[in-house]
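A single protein chain has been omitted; all remaining protein chains appear in their positions.
Chains: A and B, in written order; residue numbering restarts at 1 for each.
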Amino acid sequence: MPLMNMVQALNSALREEMRRNPRIVVLGEDVGRRGGVFLVTDSLIDEFGAERVIDTPLTELGIVGVAVGMALYGLKPVAEIQFIDFIYEALDQLLSEAAKIRRRTGGMYSAPIVVRGPCCGGVRGGMFHSQSPESYFVHTPGLITIMPSTPYDAKGLLKSALRSEDPVVFLEPKILYRTVREEVPEEDYVVPIGKARVAKEGSDVTVVTWGAMVYQALEAAKLVKARHGWDVEVIDLRTLFPFDKDAILESLEKTGRLMVVHEAPRTLGLGAEIAAYVAENAIDMLRAPIKRVTGFDAPFPLVHEKLYMPNVARIYMGLSKLMKY
Amino acid sequence: MVGSRFYSTDWPFREYSLDDIGFDLRRALGLYRVIDEEGEQVGDFDVDVDRLLEMYVYMVRARILDDWLLRLQRVGKVAIHAPNKGQEAVGVGAAMALDGGDWLFPSYRELGAYLVKGMSEEEILDRAIANIDDILRGSEFAVYGKRSVNLVPAPVPVGNQAPHAVGAAMAAKILGHRTVVMAIFGDGATSRGHFHAALNFAGVFKAPVVFVVQNNQWAISLPSRRQTASVTFAVKGVAYGVPSVRVDGNDVLAVYTIAREAVERARRGEGPTLVEAVTYRMGPHTTADDPGKYRDPGEVKLFEKLDPIIRFKKFLYKKGFLDEDQDRRIWEEWSSRIEDTVKKCYNKPPLPVDVILENVYSKPTWNLLEQYEELKESLEIVRELGLEVD
Partner (left out) sequence: MALRQVKLPDIGEGLVEGEIVEWLVKEGDYVKMFQPLVRVLTAKATVEIPSPFEGRILRLLAKPGDVVRVGAPIAEIEAPEVQVATGAPGASDVERVESRESAREALQVPVRAPPRVRKLARELGVDLSKVKGTGPGGVITEEDVLRYAEESKKAAEAPRQPALVEGAVERVPLKGIRRIMASKMVEAKSRIPHAYIVEEVDVTELFKLRDVLRQDAESKGVKLTLLPFIVKAVVKALKEYPLLNASLDEERGEIIVKKFYNIGVAVDTPQGLVVPVIKGADGKGLYQIAREIGELAEKAREGKTSLEDVTGGTFSITNIGSVGTVLGMAIINYPEAAILGVHRLVEVPRYVDGELKPRKIVYLSLSFDHRFIEGAYATRFLLAVKRYLENPAILMASEEEFK
């Protein structure tokens, strides 16, 4: 089995699915001749031609709007947003149109587009190349939101997204593009949407997280095991909406202590939804307050980003607090 | 710019002339007509009599239906209606230019177009009343559509459908279909970013799409001359490299002729066209609007003289294609048929409560299933407490 990093895994997913389904079309800025600024769509144009790998003018609004039209007609478009931070121009087409067309048309039409792009921080990207805007998508009924943390999951989930009948926002933590390599099958496989992955089993605390923060959580888990003997369970949500609430509750039944770790700012981050859901439906499982370790409620900084993002220190602080109960 | 010469920024630098634009700019500045206000023919047309009468009947039906929708709104049976009066020629003329397999992305003031494309009066009324046969299952007001005739219900934010039309056209091209896509929207919509993005893409990719801008001269209370400083709306298309034509929107034959030309161009693979149809919004923006606050009633009176139906009738009379008796019969027949349909739709039961949680995803997600239980439970309590929830 070949070793792949996330870029290669994504490229492989696109290639395989485009072969499998002639209606898949990739469009975005610099995706064709340049192969994408991160090379995720590298060489696709050579195999599938300029008709199916389209270099578009510079307008996310146009990219997503045209993708919606293509999907209405029957294509399966993959719209790349060069940096997810630039998606806001397209939100009217994503949230008002793609998310709502099935409902708006009484089920007659649907717009199952895939909107994908690099997200999240850790590469000194500053305010507009580091954001985690998943809350806007999770909060909009009609969208599926996915964020993988490993090459294997990236490929499997992108394949699932490309086979989905619903519009998907596919967020790729750019810091993980090249820093993680693992064995990724060349044969066809999918990772199901809506299922979390237990990245590490444990019995003392449940840490729910996604994206690059999975690795921070695993580091912190190692640290506290060595220092205090605490046994942390790390759950990688993978699909942010619909999130795997059963996995969370199952883990919580064991541990009684919940922590959510995410890069996105704290207020109304997905951690708030998870905390509210647990408090509403499983309060008898809790033996300690719920702790969220998140990005701060401030725009993403250029400097000191490793202190802005949840790090092992802050996760450790949170774990220490939870273990007192 | 120095003097009247245009510099381009190509490398190597060169100068362009009007010919480089590729089409006659004057068409975007003029006003194409086949019939004048009095019904006299002033331009060429290539349409047989049956088709002309078909056009007329569609416009009559649209007018009658529009009146009924207004009445139904006043009695509270229809939530909101955007009156179509005075704009029948655009909807009918443009839609008749399409073949059956072509796609139409209208907005909400093309009642004639919905009829032409293939929605029945009953379907339109069921939709407006949002009863159990509502094809859109109670999702929104004032928009209409039907998949089997490739009529896509409009988004409520105006102009959002423009990029959709381009995407659909590009998809048809990629798939090797001969489908042409038409989008109709108003003067206000051209100010939004979606219009710009759509025109840009259409021009770059030579998409087989026809944009019809219904310039009815009012975007709620803002007159067109305040909507843009462009001398016409058609001229905007020129900026994107899209051939553009300005036409008298109250002349159904003119609209039809130009729309047909644009559709055939697209079908031949020659790319998009922008058609500005100049017309007039006789009624309020919607039943929730009061034009008396911002518009001179004298202006409306003026445009009554330019009523497209009366104008076309005059033309048909003059040509001997229609006489008073036939006309009266057309009106009577359709009035009575539509009235019967209204009565039928009026008494149909409402949609079930389930629709408010329907069609969010292809299959309901777990949160929707949980919330459905909550909704059901709340209904029992509503009944118990005798709450008014309509």
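In this text, a residue touches a chain if its C-beta (ideal position, glycine included) is under 8 Å from a C-beta of that chain, and two chains touch if they have at least 3 such contacts.
Everything quoted here is computed from the prediction, not taken from an experiment.
For the chain that is not shown, the touched chains among those present are A, taking the whole complex.
Of the candidate positions A:Met70, A:Ile101, A:Val184 or A:Met285, contact with the hidden chain is made by A:Met285. The residue touching the chain not shown here, chosen from A:Pro133, A:Pro242 or A:Gly256, is A:Gly256. What subunit A contributes to its contact with the hidden chain is residues 256, 283-289, 321, 324-325.
Operating definition for what follows: only the chains that are shown with their structure count from here on.
Separating the centre of subunit A from that of subunit B, both taken as means of CA atoms, is a distance of 39 Å. Of all the residues in subunit B, the ones that touch subunit A in their complex are 103, 134-137, 139-140, 143, 145-147, 152-153, 155-157, 160, 162-172, 174-175, 179, 193-194, 196-198, 200-201, 204-205, 358-362, 365-367. Those residues of subunit A lying in contact with subunit B across their complex are 23, 25, 51-52, 54, 56-57, 59, 61-62, 64-75, 77, 89, 92-93, 96-97, 102-110, 112, 141-142, 144, 164-166, 194, 241-242, 245.
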